[in-house]
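With one protein chain held back, the other chains of the complex are shown just where they sit.
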Amino acid sequence: MPGLLQWLDEFAGPTLFEFAVSPTLKILALLFLFVLPLISYIVLAERKILGYIQARVGPNRVGPWGLLQPIADVVKLLLKEDVIPVRAVRWAFVLAPCLVVAPAFVIFSVIPFGPPSTGEGAPNWFITDVNTGLLLVIALATIGVYGLIIGGWASNNKFSLMGGLRSAAQMISYEVPQGFSVVVPILLAGTLSLVGIVQAQEGHQLFGLLPRWFVFHPTGIFAFFVYMVAGIAESNRNPFDLPEAETELVAGFHTEYSGMRFALFFLGEYANMIVVSAIAVTLFFGGWLPPFDFLGMAFLPMGLGGVLWFVTKLFAFLFVYIWFRGTFPRYRFDQLMDLGWKWLIPMALILVVLTALLKLLFPS
Amino acid sequence: MSDREPPSKPPSEAPAETPTEPTASVPSAEEEAAKKAEAAAKAKAAAEAKAVAVAKKAAIEAAKPPWERDAVTPTWEEAGEDPLAVAMATKFGEAILSARSYAGDLTLEVELGSIAKVAAEFKARHGFTFLVDLCGADYPDREKRFDVVYQLHSFTSGRRIRLRVTTDEETPVPTVCEVWKAANWCEREVYDMYGVRFEGHPDMTRILLWEGFNGHPLRKDFPVEGIDTGAAIYPEYYEDEAGPITGTGTGWMQPKPPVEADEEAGE
Partner (left out) sequence: MSDAIRSANDTVANNTVAHDDSVFGAEEMELNFGPQHPSTHGVLRLKLKVDGERIVDCYPIIGYLHRGTEKLFELNPFFQNVPHTDRMDYVAAATNNLAYVGAVEKLIGLTVPPRASYIRVLLCELQRISSHLLWLATHAIDIGAMTPFFYCFRERELVLDLFEQYCGARLTLNCMRPGGQPFDLPHGWVDTCREFLELFPAKIDEYENLLTNNRIWKKRTIGIGVLSPEVAVEYGITGPMLRASGIDFDLRKAMPYEIYDQVDFEVPLAENGDTYDRYLVRMEEMRQATRILEQCLDQLPEGALMAKKARVLKAPKGGEVYHGIEGPKGEIGFYIVGDGKPIPHRCHVRAPSFINLQSLPELVSNHMIADLVAIIGTTDIVLGEVDR
């Protein structure tokens, strides 16, 4: 006991702050200043963009151009009655949305939104650079699926159960190709650290015509394709939105959820969307790197130019998500499994082998 | 569209200026004879005038486009010579009760017991592979009050005919489900609406109304405003006077006297 006190006194004082308090504050700041507003405005953007795709206007009543709509939505969801079905398994029912939303938020702590500190008071544009960052991302993303299964089961509703089962099967099947496809950038970069992977994509190829992003690598482009398909399936978005297919399973695993608990599932889905897009940007599209140096906006202080580039790419991906939703019908469950197991996994495996061979033959 | 005659009368019978004769009320012998002769002459003249008028009118009518003429209401015609009716009559003899047509639709009345056989024959031999419709009808003043009517269509000859059987409340009708699968739900509907049972039907249950509904609503004696089926819907859940109440026209919110559940029931 005295030993522990002594240790705390001598050692943990500054360390506790450095390793626990400061990251927590940073995560909370990131969440409330960046991620949550981003999500709520992505929802608005989705409704607006879908509206224009579908020859209608979208929300335009709350505030100018509907800009206050997200606030109204949040207030509505918070004020709604929180219904827990009588025959639901209460603890699991309550736990499920948290299980979905928490890991998705934690992943944000390793995503590099901008370049690391270049001195002169510029901050690191990420919370932490773990040297196993990508592994952490995959591990955390896997936890989310438990939330869906538990939510589907705990609701004690057959449609929910089927939605939960679908999402379990879907997410497990698609994690495999996703995991394999990220091996390609790992091999190319030689590191698991997300910052390191971005830094490995600096420079240009083909006489300076193309940035050396991994998406322009001969195997990287296919790996990106596999990653993206798997990622869309992972985040349960159209055309792979089977677990919540409203015309088949009413609302899938969140049929019985209402109010803020439903909102948490909703947040989780959009957070997942952002995570998948952000990882895609990081792994394949050079993260914060501009396509050409003269577009780097180096005149902006504190490396903000990099952040701007990252966010631009992120939005492009999110737009693609929304665009898909406006365009595609939905896959059927068995067709989805076919696609995952018969096409994506073999393809990803071949890509890993090919990349390793390429790396072996042309070490540069 | 100026004159408003009832369309059911054929045009020749309905001249607007039909003379009415309120005379011949004075009782006197020779006057009567004279009157009679006079009346006869008058009648003759009138008849002539009438014939002329009719001819004139017919000419005018004929000159008119068909939609301005008076409606010619179709009537039932014997159609025993129709080749189909002849073929059926020779094959089934007594089972074909009559063959008539109305507005060009041939209708065969078939004896109750042999409808399935007749239907199968129509399907197999005469190409009536298509059951268009099957429905019931209620004629409460007849002894056998229910009709079951089958409309058939043949793709090969492009022809339609109608079969009809007549039954009472008890006698079941042989099902034609084996001949045309389409008959399945239609027969269930007839059962639901009229209480006519079909023998050999694979699933003789109500279709539009719920099991436990009292009565058969398309019977003419079923009240239009409905009956209070309240407690009879879910007897295991609701006590008497409780449960959902169907509209009874007036005072539907007021408590009801206890339900005599099976008074309206047909069978």
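Lettered A and B in written order, each chain numbered from 1.
Assume a contact is a pair of C-beta atoms (placed from the backbone, for glycine too) under 8 Å apart; a residue touches a chain by one contact, two chains touch by 3 or more.
Predicted model only: the values in this text are computed from it and were never measured.
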item	value
Chains still shown that are in contact with the chain withheld from the display	A, B
Of A:Lys80, A:His204 or A:Arg330, the residue in touch with the unshown chain	A:Arg330
Contact residue for the chain not shown (choose from B:Ala53, B:Ala87 or B:Ala137)	B:Ala137
Touching residues on subunit B - with respect to the absent chain	1, 4-8, 65-76, 102-103, 105, 107, 129-133, 135-139, 149, 151, 155, 158, 160, 162, 180-182, 184-186, 189, 193, 206-210, 217-218, 220, 222, 224
Chain not shown, touching residues in subunit A	50, 53-56, 158-159, 162, 166, 238-239, 241-242, 245-250, 325-335
